[in-house]
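Showing subunit A:
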Amino acid sequence: MSTDVNVKLDALPGLDPNALPLEVKNLQVEFRTRNGIAHAVNGVSFDVRAGETRAILGESGCGKSVTAQAIMGILDSPPGFITGGEILYRGVDLLKLPEAQRRKVRANRIAMIFQDALSALNPVFTVGFQLAELFRKHRGMSRQDAKARAVELLDLVKIPAAKQRVNDYPHQFSGGMRQRVMIAMALALDPEVLIADEPTTALDVTVQAQIMALLAELQQERNMALVLITHDMGVVADVADRISVMYAGRVIEEAGVNDIYASPAHPYTKGLLESIPRLDLKGQELSAIKGLPPALTNIPPGCAFNPRCRYAQDVCRQNPGPPLYQVTPSRTSACHFWREVKGDE
Partner candidate 1 sequence: MRGKFLKVAVAATATAMLATACGGSSDNDNDDAGSTGGTLRVYNAEPAFLTPSGGDDEPSLYVIRSLFRGLVKYNAQTSAVEMDLAESVESDDQKLWTIKIKSGYTFDNGEPVNADAFIRSWNFAAYSPNTQNNGYFMKRIAGIKDVQSTDPDGDGPQKAPEPKAKELSGLKKVDDLTFTVELEAPFSGFPTTIGYPGFFPMAEACIADIAACNEKPIGNGPYKMDGSWQHNVAINVVRSDTWKGEPGKPDRIEYKIFADVDAGYAAFQAGELDVMYTVPPARYKEAKATYGDRMYEQPGDSFTYVGMPLYQDNFKDKRIRQALSLSIDRQSIIDAVFDGRFTPATGFVAPTFEGARTDVCKYCTKDVEKAKQLLAEAGGWPAGEKLVLWANAGAGHEGWLQAVGDQIKDALGIDYELKVNLQFAEYLETADQKKFTGGFRLGWGPDYPFMETFLYPLYGTGSGSNNSTYSNPAFDAAMKEGDSADSIQAAIPSYQKAEDLIGEDLPVIPMWFNKVGAIYSENVDQFVWNAVSDADYAATSLK
Partner candidate 2 sequence: MGRYVIRRLLQFIPTVLGTMFLLHYITSLAIQFSGNPVRAMFGDRTPSPAQLQALTERLGYGDPCLSRKGDPCLWRVAADGNGWLGTSLEPGLFFDRLGNIFFRFDFGINLRQREVTDLVADAIPFTLKLLVIAIIFEAVVGIAAGVLAGLRGGSFLDYMVKISTVFIISVPIFVLGVVVREFVGVKFGNVLRGQDWVPDLISAGIFTPGFKADYPFASLIIPGMVLGAVSLATTARLTRTSIMENIRADYVRTAKAKGLTNKRVIGVHTLRNSLIPVITFLGVDIGAAMAGAVVTETIFNVPGIGRLVTFSARSGESSVVVGVVTMLVLVVLIANLLVDLLYAVLDPRIRYE
């Protein structure tokens, strides 16, 4: 793993430097389990520009984490299999890359951080070892240089007394600190794209804010593309540029952050917004979307949301499901009656 890995990666066939850092086109993923085939991802598409933050919003079990793992190529298969679609990094379809090169793209170009940093960090190795490992393996650095770089990284993510803490183990760090270590690990090799799979869900609110601020600052400095996967509407509002809302393995609405909050064009998004407790509505009964998301092994025909949808009519229940209607040049919504939903405002 000599340092010339960047040279090799820049020479990838079909690489177009000014193409988007990450484009996902009609991604299909299914899980072949004992009780049937679960269609976790049914044609998800989105893209993200350098310096932009793309949020993927949805309840747990809607396929957002699977999408992220598919992009990174770390799906456990079996049981998971990518059965369709393309994942383009600067025009290069990662699905077609041989594993050796795909592995180089990971960490060097596209990095990822996970939700529960305690279980995501190896408990029996020091934080320093797990950071230095990246430099020793990808950049072929010596043990001392790699350790020095590790300390620098810990400083970068504002971990106090980095020199001493580098020899500590993950369980000796607090929740927030651990998440900072995860971020340090992800940014070690200056990736162009960072995928954050529910980075702050396991943290309490105050630490959550610090982490999101750190992410924003680092993104700004490095003009990095950030894909933020979460189910927390609050976090999305103040960080994301564009939002894709997912339900039952499909993107059902995609728009700029202000448009969505201002006028959601899909009943599900509308329901989500209404379920956020707001100060100005104090004392009123909170409205929640009735029912539960469908099991991915038998997704209802037509629009997957129809059983729980106020606006649902017969057409919503027939196949093929609603396409992504163009609400505005920069917005889409997969609902036959998006006008009524949007209009209700």
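Basically, a contact is a pair of C-beta atoms (placed from the backbone, for glycine too) under 8 Å apart; a residue touches a chain by one contact, two chains touch by 3 or more; residues count from 1.
Regarding selection, all candidates are chains of the complex that A comes from, given by their letters.
The structure displayed is predicted, hence computed values, not measured ones.
Trainee: Which candidate, 1 or 2, sits against subunit A in this complex?
Mentor: That would be candidate 2, which touches subunit A.
Trainee: State the interface residues of subunit A toward candidate 2 in the complex, per the touch definition above.
Mentor: Listed in rising order, the residues of subunit A that touch candidate 2 are 69, 72, 74, 76, 103-108, 111-112, 114, 116, 119-125, 133-134, 137-138, 169, 171, 182, 185.
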